[in-house]
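Only a single protein chain was left out; the remaining protein chains are all shown in position.
Per-chain residue numbering starts at 1, and chain names A, B and C are given in the order in which the chains are listed.
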């Protein structure tokens, strides 16, 4: 297919008759704007409802309609829900890519195609199923103009039959999908059933893949990372949201708008929040900073190009010490790059975003659950440390469907940081905004509108002394910069700690973060099972790095840093932070293709670097 | 004084009667906008004309008139022209700072003050000279409204007398200063003479400092780095300049305008250049990129805040591969910071300016001569490598007066890089913009307006293949990014090589760059003479680092990286580039106060780190 | 923090106080560091007076600004109010964010012609569209003072720099743009005109939407010479007043009768009255289109037109349109900003 990097290899499910249960990847190749999205969701959900761990990844083009799109559903009994390179079952609906899609399959894979495409002529080492969609659709759907849409639901039925997915679950999924729209639901159900019946009557199942009921999804939910983040921000007490649309971050705010309108309206029918579509990212971050300065819990969401535009303001936030949360749903750069592909390419530039000596706190979620929980962490840290906090998500996490445990109601209370009110000032008489009273590098601030004659201070991006007065004195400048450094050091012990998973007395360490996590966990099992290589694994969840990170590296002979960018950006940050003696232990596994990182790539490269 | 960080120490020239010749620092404390600039230049020049190496540094506030300003003139027979911490001779003209200025002097220093200030009451370990300026001025200057200006020229005469500066040289300097304005020249000369006579008649010289003729400045010039850069760009064949005013870069373009108007007008009276004041820095860099794409040698000049605003476009330039030169005259950040103070604080953020995997070439001049010569290097590299080149100067270099050898006429021809013209295309038939034909990672480009049907290509910041066609393919993206990496590697052997100065079998290495150079060279002599510590010294002149840098570090037990920022930014870049085993050798001497780095600070800290 | 730290003014016998018992000193700021004679200093004085006379609580005022000599001025008035000297040309977004966070604040944003019309024109335009509650003041001298006198985008065609350089680009009329884009109280004044500027500032304080005042404010150091169109001399010679502006605050119940023929009386949102004695027969400050036409005419005729160009006291402000709760969002209790567990459960259920 046009966007993978597969090298043909023998697919697990060859002609050989061994049954492969609940372990397969299905790829649906269509054209975007053709409405296949709901069919794919129905497929995904029905497998999920049968208790089989599943994930769905959409590879879509950066345009609105008419270009190739691929949707991959992975079902895996072991719970591997990262991307799998090999496609076991191809649903070829797009004439434009059908040939290349078919040619790039591993031998033994199955192909379900629209009869006229006659793909079976291409290869003889694949299993082919042909379906006359138009005939079938014509029967179930009298309205010609609806047929294009309904057609997609037919393959759902066919696939259900060939992979033994329970039609009852398909029906349930369809009803959920079309919710109130009963007529549409019935029509689509009919189409699916027609497909099912057709397959039953005309197709002889030859592939080895089966979906069977199990219990690994009970109680779980399916959600994309951006929606999870939206929920998280709502429960984090966010009050001001500003944004400028950009893929893949737009859906975060758009979903948030829906949630907030439903759950954050006061009894008087008025909103307990303000969401503003700004004219661009400079304005969006400017509003976040203005709101944070005035006491709101403010945020914006963007992607690479927006982050770059925010550089100047980012330095202001750091130096004036204003809280604010910025979600970076990373896509492929440089520049406009690949707007609909995933990456971890903004790590280094965001850590040092802006000129002069500037540093920023970054949180890095790997799952929908963390998108939810880290929202509260981010707002709390932003206000406790009076600085901008960047949450580094990515397109794979943000826009794809993930299976997840239901989110836990935040037990951490909302923390507003060191803010002096009228009463405090009555007691203190006055205060010095940038004085390190507590030795943690964090000063006390006041909010505009505090009724005390000494509440006001002068926030400025130019040099200032402890009292926030303008100063060009060398000593004032140096002291303030040193304090900012102390503050950043303090943050080390407040940011989310990394997650450590140990192997059996392993000498090799792996460091990963964000969505690389899913490929890594699966790869670690491959390493153990196929190569008897034991690994310990540390998943970073924040910058600056906590003590545990240094300890982990100290405890391992060499440590592979796995990431989805070209320039080994996180490894670079580690180099800058580590004791020099430890640096030789680091090895880079950095790659970027725009596609979510898969386990096999990690396993192959790591073993070869291990000389295996 | 309000902006130094001196710790009182015994000044070399105490009451003890030993003569100190051609080795002193004179500081004139005035108020900005009071026109003291010309008096100070006259002092500087007259010493220069007497053959004594000299430098002048202006410490001015970030406003236009009425705030304290300090101008320091350093005369040194050994040619040390970096900043010296200790002030030997203070000219106290500013009542507001006179007391603090006087108190912070080292014992034994001299103070020349305006009678009413009565500074002599403050300390008894200094040499005081008091002058009734108003009386003197009243006599030489009948016009009351001119007196404020003329008053400054009186101290020039007094200083001349007290430091034995030849009045003939003072006159010469005054005449040069006021050039055509003969009346003004005469008036000022009279004032200086009056000052000289007054001192002769009323002041008994007690200080040990003397200026005596020597021959160390013959043939040399005095110029600021920005003017040198302006000249350099003119001789580099620059054709398009865009800018947005910002301290300390404005004078670069403003001087360039003057030079270009004089020397780059064609016989038909038309300009062979275009200089445009843009609406902001985003527009300035956008114009540079548009012009570079269309074939001009284009440039802009800015400072930190402007660099941050250019982030998004910087990534476009890198990824689309468009030539352009950006001068960053570094000032103190973060944010607005200290606009009139110097730093080397944009190194790290500029190296990785923009999101995604982006890297940039940086050139780093340390002298006026290099501001001139590196201009040609920068334009050549930009066009040869089809990328943006950043020239990292700073306020100390750009805005202060430096003694320099006259510039050599560029022997390097103008290099336009790989550009295909009509004839080439007639021969080739067609071309692929981003194909690595020569294995150096650099493709061939065409310019708009090339009369060949296959000349056009589609420049875009989104993913593209070798033919510059839109592509979201993983392989196209990866190949292109790898080629960009190869191109950057190629650059290593084309950027200016570092400058190596060896000690006598030294084990300690020092790495420095830019204006830190002047403090370092002086410090190396202090280390040798006062502590018998031999050092080798490598001055970086560009990023990416050349082979020599790695070799230098390999050859030394430990290497001190001296720089003027908080976060050891160049040391960080070295860490990312070095073989891991070498990193433990690096030690940071990073500091930022906004004042030019002085030798003593380096010597003190290095020796203490050496346990001396 | 503020440089003065006097206690709240106590009424009688002490010095004269305003309706909330504060003396004028309590509205002052730090000592100016601008050039002597800079128009900006006069504007700061007017702001101090207006705030004092209107009896505004300084603690509820915010003073965002951009970068420039003009943008430094918030340090020279209202020390008891919070200031935010932001980045160059981006004050509008910072001000917007602050007002979103706390709708109870009174926002006076100070900018320069370079800060607004050059680098800042984008944020300026979008601010005007929103009719955010803000008093936006451009201290307009036609040059970049702080960077030593280059032309800004409000410099008039043919205006001359000290160096002799002529401006060859047309000026941006920030008032015409403001009216065109949706600001609801727009006027131009002159830093040298105490009476007019004070009246306009008071009206501004009484207005609930976006106020945009372009105040010509000569730069004595770089743009006050012969040939400049922003010099004291030039403005005095070319000023054309649309009206005589006077203002009666709601808390003063003076009731002068005005002849509708000669005076336009505008009742502001808070009940105050803005009185505009016509100097031009048929100019109507409530007619948007007419205002723009008149402004363009003024350029054509080379007049420095001053006065109130457009006023609409009742247009809904951006904050009104957002329909937010009455308390400031900034200080809402957690109980309000974090929905209960049952809400989360409901959301989870939907996703099963």
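Just so we're on the same page, contacts are C-beta pairs under 8 Å (C-beta built on N, C-alpha and C of every residue); 3 or more make two chains touch, one makes a residue touch a chain.
Just so you know, these numbers come straight off a predicted model, no measurement behind them.
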In the full complex, displayed partners of the excluded chain: A, B, C
Hidden-chain contact residue, picked from the options B:138, B:182, B:456 or B:609: B:456
Which of B:21, B:107, B:185 or B:221 contacts the chain that the document leaves out: B:221
Which residue of C:44, C:180, C:198 or C:217 touches the chain not shown here: C:180
Contacting the left-out chain in the complete assembly, out of B:268, B:423, B:529 or B:557: B:268
Given B:129, B:313, B:543 or B:560, the one touching the chain that is not displayed: B:313
Where the missing chain touches chain C, by residue: 118-123, 125-126, 129-130, 153, 168-170, 172-173, 176-177, 180-182, 288-289, 292-293, 296-297, 300, 321
Sites on chain B contacted by the missing partner chain, in the whole complex: 219-223, 231, 234-240, 242, 259, 263-264, 266, 268-274, 276, 278-280, 282-298, 312-313, 316, 320, 406-407, 409-410, 413-414, 430-433, 446-462, 467-470
Contacts of chain A with the absent chain, listed as residue ranges: 33, 61-67, 244-247, 250, 277, 279-281, 305, 335-336
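Criterion: only the chains that are shown with their structure count from here on.
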Contacts with 2+ other chains: residues of chain B: 61-62, 305, 335-336
Residues of chain C whose C-beta touches two or more other chains: 85, 87
